[in-house]
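Note that one protein chain of the assembly has been removed; the remaining protein chains are unaltered in position.
Here is chain A:
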Amino acid sequence: MTDPHDTEITVLARANGLTIPAEFHAGVRSNLELLRSYGALIEGLDLPDRLEPAFRYEP
């Protein structure tokens, strides 16, 4: 049976034109889980709707 995590990586990769070989999946998955934990932190902070992104950034 196909691991649902492998299926998810395959589908997400395809959306960006990537084919990720099965032997890379374990490393990619652990990095993706780490990034998702950081993503949850970012999205956990309520920011005002009118706050602009920092695309034109000056410190």
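Note that in this section a contact is a pair of C-beta atoms (placed from the backbone, for glycine too) under 8 Å apart; a residue touches a chain by one contact, two chains touch by 3 or more; residues count from 1.
In this text, contacts and distances are computed from a predicted model.
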item: Chain left out of the displayed complex - its UniProt protein name, from "RNA polymerase sigma-70 factor (ECF subfamily)", "Sugar ABC transporter permease", "AtzE family amidohydrolase" or "Ubiquinone biosynthesis protein UbiV"; value: "AtzE family amidohydrolase"
item: Residue numbers in chain A that touch the chain omitted from display; value: 9, 12-13, 16-21, 24, 27-32, 34-35, 37-39, 41-45, 47, 51-55, 57-59
